[in-house]
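Omission of a single protein chain aside, the complex is shown with its protein chains in their original locations.
Moving on to subunit A:
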Amino acid sequence: MFVLAEFKDVIRTDPSLFGLDLCTSMKQFLNEKFANKVVAKVGLCVALFDVLSMDDSYIFPGDGAAHTKVEFRFVIFRPFMEEIIVGKIKNCSKEGVHITLGFFDDIFVPSANLQHPSRFDEAEQVWIWEYDNNGDKHDLFMDQGEPVKFRVTAESFVESSPTPCPDSDKVTEKPNAEVPYSITGTINEPGLGLLSWWEGS
């Protein structure tokens, strides 16, 4: 579920930080810059793993800051295809079930990938698996907050670039509807779905 990725970047160190050890301030800066951000085609950055190499620092005319080329490795959340992960149900909608891992929310199981046959209860806003045990029917509810096991089937990265504001007077920041990194899952296999469904087996 987690991998290491290698990056290369030029980091600007402000003169006010020259009193600190360059390595320490660099680590702090890299963590601030990347932690909890999605890098396209790489995944969700969690925390700095280590700094591989640091070149000499340069000071450019007109700027007192030091610019340092640095190579480093970051811990990335990026499940591989077909990986089995346990999460919690965030909510159910008519389209399917949303699953959260706490630090990562954008996991979706579309209704076609639920256990078959399932139906959606409009009143309670919950998906129900109509489990058929040789004619003995059971309704198995997918309640919010329940731990759920799913298989990763697809991922998608959306490049979100800063869009120019058409009306410069309106500087209202609209909530970013684009999800940079989302995962699609399935629970349509024996053993997948709510953990409590399979406890006895």
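Things to note:
We adopt the following convention: contacts are C-beta pairs under 8 Å (C-beta built on N, C-alpha and C of every residue); 3 or more make two chains touch, one makes a residue touch a chain; residues count from 1.
We take it that contacts and distances are computed from a predicted model.
The chain that is not shown carries the UniProt protein name "DNA-directed RNA polymerase III subunit RPC9", picked from "Centromere protein X", "Methyltransferase small domain-containing protein", "Aspartate aminotransferase" or "DNA-directed RNA polymerase III subunit RPC9". Within the whole complex, the absent chain has one touching residue among A:19, A:62 or A:102, and that is A:102. Among A:22, A:54, A:75 or A:126, the one in contact with the hidden chain is A:75. For the chain missing from the display, the contacting residue among A:22, A:42 or A:126 is A:42, taking the whole complex into account.
Residues of subunit A in touch with the missing chain: 1-9, 28, 31-32, 35-37, 39, 41-44, 46-47, 49, 71, 73, 75-78, 80, 82-84, 86, 101-103, 149, 151, 189-192, 198, 201.
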